[in-house]
Each structure stands twice: as C-alpha cells, then as structure tokens.
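Got a structure for you, questions after.
Note that this complex is displayed minus one protein chain, with the remaining chains in position.
Let's turn to subunit A:
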Amino acid sequence: MREVKVVSNAATHKRGFGAVLWDYLTTVDHKKVAHLYLFGGGFFFLVGGLEAMLIRIQLVKPNSEFLSNGLYNEVLTMHGTTMIFLAAMPLIFALMNAIIPLQIGARDVAFPFINSLGFWLFLFGGLILNCSWFLGGAPDAGWTSYAPLSTTSPGHGVDFYVIGLQIAGAGTLIGGINFLVTIVNMRAPGMTYMRMPLFTWASFITSILILFAFPALTVGLFLLMFDRMFDSAFFDVSLGGNAVIWEHIFWIFGHPEVYILILPLFGLFSDLFSTFSKKRLFGYTAMVFATMLIAFLGFMVWAHHMFTVGLGPVANSIFAIATMAIAVPTGIKIFNWLATMWGGQITINSAMLWALGFIPTFTLGGMTGVMVASVVADYQYHDSYFVVAHFHYVIVGGTIFGIFAGLHYWWPKMFGKILHEGMGKLTFWTFLIGFHLTFFIQHFLGLMGMPRRYSTFAPNQGLDLGNLISTIGAFFMAFGVIVFVINVFYTAAKGEKAPDDPWDGRTLEWATASPPAHYNFKQVPLVRGLDPLWIEKTEGKGKMTPSEPLGEIHMPNPSILPFMMSFGLFVAGFGFIYQVDNKAWLAVVVIGMGITFGSMLIRSLKDDLGYHITKEELEREAD
C-alpha cells in the first residue's frame, strides 16, 4: 500500500524541459492525454497534408514526372492511412479526452492508465508505420490494402502497414472501451442519459461503434499478417483462398469507421449551434435517436463499397436501399440544427464559422452520398474522382471542419488561452475556399473519366483544367493550415488569457476553471436538467450546486508503464517484420514482447492505489 502526500500538484510552476517531458510520458490525467493526442494527431495531420500536397503537385499537369509511379502509390497509401488512423481519429480522441469527463461532471475517465496506454499505442503504431519511409519504402496498396495486391506487394511496405495499424488500432479499441465505461459509470448525480450533451452522446455511440468495428480490423490485419509473414493463404486464390473476403472484412470495419470519424463531430456541432445561438438544441430526443440510427445503419451498409465487385443485383439492391436510408436521420440532424439557430441570437466567431461552413459542405457530401448509393449510377462513380470528391466532402467537411471548430471552441478549456480570432478567420476562409476549389471540380473529373489513384493522366482527355484547378485549391488549404499552426504558437506566446466561461456556455465543462484543476471539480456538481450550467445561469446562481460535501479526492498515480508497454510492441513490431528475411530477428520479437509483458507483470503485481488530495489542501486553493 502506498500513500503519496502531495503538497501541491495542481500548481503549474515553471519547470525544466526534462520535468515537463517526464510529466507527459507518465501522465494519466485525461486533460494531458488530450494534449498528447492533439500534438500526436496534429503532427500526423501535417504529415498527411504534406503527402496530399505531393499528390496534387504530381497531378497539376498531365504526364508529370514529379513522382515516380511506385512512389506515388506509396504517397497516396500513406496519405489515406495517415489521415484516417493517425490524424482524424487521434484528434477526435483529443477532443473526447479533453471534454467528456468535464461534460459529464466526472473527475477523471474510468481507466486513466488504459487511457494513457491507448495514446502510446497509437503513437508507436503511427511511428512504426512512418518508419517505413526510411526503411525501404512505404506501403503501396492503398489505405484499403486489397488482397492480392497487398499480399504480393514486394518489400516490407505492407508489413509496416499491418504491424503499425495493429498496434495503433489496439490503442483505439481500448480508448473506445474506456469512454464507454466512463460515460456509463461516471456521470455526475442528476446527469441522466437524456440530459447528456450531444457531444457526449455522440462519443458514447461512437465508442460502441469502435467496440464492434475495430475487432474486424484486428482480425483482418492478423490474416494479412499471416499471409505475408507466415505463409498462410487466406487471400491466395491459387491455394484455395479468397481475395474478395478481405474487402468484406475491411469494409465491415471500414464503413463504421467513417461514422466513427463523423458522429462525435455531429455531437460537437450540436453543442456549438446551441451555445452560439443561445438556444437549447431543437429536437434533442430526435437528435439522440438519429445518432443511434446512423450508427446502427452504419454497420449494415459496408457492401456499398463493393457494388462493382460482382455481388449480384439482389445484394446490390439491398445494400443500396440500406445506404439511402442513412440520409433520413442525417437529414433530421441538418434540419434540427437549422431549427436550433432559428429564432436564436447567433454569435459568429471562428469556432462558429467552422460549424456554419460545415452545413452546406456536408449537405453536398451527403447529397453525393445518396447519389453514390444508387447502384447503377455508382458503376460510373466507383473508384473515380467522383468518389474522391464525395468522401472528402464528408470527411473534411464533417470531421476536419469539426475538429477545427472544436479546437477553436475548446482551446480555452484545454490551454487557458483563446486562439487569435483574426488568424482563426483567415484559416477558415482560405481553407473553405481552397477546399471547394479542390474538391468540387473532382465530381466532374470523375464522371469525365478520371479514375481514382492514378499517378498520372494523359493530356487532351478533357482532364487537364480540372486537375490544375484542384491543385490550386490544395495550396489555399495548405495556407490555411499553416496560418492555424502559426496561430497556435502565437497564442501560446502572447494569447489572451481565457476566462472560465468565454462563450456563455451551457454545458458542464464551462463550470470549471480554464484550464481545469487536475481533479476537474472540487465538488462534483448536481445536474438539474439538460444544459445544466445554463439552468443555473438563468436562475441567477451562475454556478453549479455541489452534489457532495467537500472531501478528499482520490487520484491515480502517474506511470511510465503505458509508455513501456507500447514501446515493447514497437520493438517487437520490427522483429515481426524482419524475421521474414532472417530468423535472427526473432530475438527482437522476444526482447520487445519481453518489455511489454514485463511491464504488464509489474502492473499486475505492484499495488498502485493512487493518492488522495486532502480536504485542507482543496480549501486552500482559490475557488
């Protein structure tokens, strides 16, 4: 049994770089894990963006020789993989980590240790994947890695994909489970399910999606790993395997994945529209059930990625109708958002701009979604630039706009500073214009005969101008992102100090300090309805009523073990990849797994009961 007396853990003294680094390596505080996810995901977002720019530069003119064909395939594979797994997902996790415990009035997540482990698994998975650039070539079979192209791809590129995603995916899976348990178990008194803010609701449903979707990916990656590294033949047709089964497994994961990427942001937009219109969300119950319905249907429609595979007209028709059905709950959401703003007093700042930009952009993406669901029309769209345009409209228009909105909205809560408004608006406008310039024209490029994943195109086939415009747009987007990065550094250095509740918020996170104390709430608040802080404000109190007397707070200890466990898998990953060439590498597998299992053993055997913040200490701290 270990008791640690903490004199003042909350204070943010000026500390040396080493101390800060150690703090972040060992932290189990959800707010710091959120920072880690933000910087990790942000870094990979820039890497993925750079890859996107290489793609667009290559396609600026016909017969361009900027990138070789093989390198182009590596760049496009890494762009997709990086953006989905290493940028969008972690950035969403950053927002979820930063906000969900606050929104439900909790002091922490259910499993702080697991939370930290989830982050390190993601980071080391991402690093292993990107190491491939320096170790003989990145994966080149597309982010979907269809067999047998992926099983026969020479070199180790696809091996890095398999191992990297397996490790990162494990991190996502346990992260999702953590949020599921947190939201079920740790809500403040009075926070019933139907009083939860939409962001929490959507993250809750997303976590369920993660719980069911990621195991499919795990299984698929194991099969691919065995095919590539241990001579099995799950996907080898000549040995009785089946290549199309990979497509099924991949999309049974992959389709829910796109809803994992969008649903939390739907929740966030709901919170934003409500806050900045000063109105409660219109049709709250319908919004909750629409989210559930979207999630449920998300599992039913994977084969719409496979209309051209040759499943036959019966299967194609069923999946087409199921897919179209998703437009109904999504439409309900769009109209409810508009109705939320209707009659309100709408404040427009950079956070709200992203939310406002989202509505027309995502509506266009949703429109093309219904168009793509129409099977026979999809025979033309499939694997063409039309589809590229469609999914960028929904993923960038929904997820990326949402992440930017969330960052501008919650930056004060995460860092105690407000992002510079002028730069925020500049980022928004250049990114928005650039985005539509890049992708709108691609709908037409696709129909005019430009297939997806083409490293080059011939001149005078009617594709030259569209590609040029598209590339120009991409530069606008890149400019917007650069301004955002400058904004972050500027704000860190000179930013305006944020008040606790800068936007006149409605939900519980605004009832804490900016940034919150490491224990979040000195006393867990009592929730009396939807938009609890708004209720207290309109009733004149302005702050939450505590649900408990001031008392000791139990906190978890920091630990380096999550880092070590993930690092062990990182080491073992290289062993698995290279043991194909030389069995001596099996020693590296043993060393890596030794580090991981050793850390797990320590975790199991050592009592780590955390520590308590005493009542006296809490009283000393200013309100």
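Here is the rule we go by: a contact is a pair of C-beta atoms (placed from the backbone, for glycine too) under 8 Å apart; a residue touches a chain by one contact, two chains touch by 3 or more; residues count from 1.
In the analysis below, contacts and distances are computed from a predicted model.
A.B. asks: Can you work out the missing subunit's protein name as recorded in UniProt? Choose among "Glucosyl transferase", "Cytochrome c oxidase subunit 2", "Putative Zn-dependent peptidase" or "2-oxoisovalerate ferredoxin oxidoreductase, subunit beta VorA".
C.D. replies: Record says "Cytochrome c oxidase subunit 2".
A.B. asks: Any idea which of A:Thr81, A:Ser350 or A:Ser384 touches the chain not displayed?
C.D. replies: Answering carefully, the residue with contact to the hidden chain is A:Ser384.
A.B. asks: For the chain that's not shown, point to the residue among A:Val20, A:Met194, A:Val219 or A:Ala458 touching it.
C.D. replies: A:Ala458
A.B. asks: Out of A:Val28, A:Ala52, A:Ala141 or A:Val524, which residue would touch the omitted chain in the full complex?
C.D. replies: Per the contact definition at the top, the residue touching the missing chain is A:Ala141.
A.B. asks: Have a look at A:Ala327, A:Ile486 or A:Leu618 and name the one touching the chain we're not showing.
C.D. replies: The one listed residue touching the chain not shown is A:Ala327.
A.B. asks: Name, in rising order, the residues on subunit A that touch the hidden chain in the full complex.
C.D. replies: Answer for subunit A: residues 68-70, 73, 140-142, 146, 148-149, 152, 237, 242-244, 277-280, 282-286, 308-310, 312-313, 316-317, 320-321, 324-325, 327-328, 331-332, 334-336, 338-339, 341-348, 356, 359-360, 363-364, 367-368, 370-371, 373-380, 382-384, 436, 440-441, 444, 447-449, 451-458, 460-463, 538 touch the chain left out.
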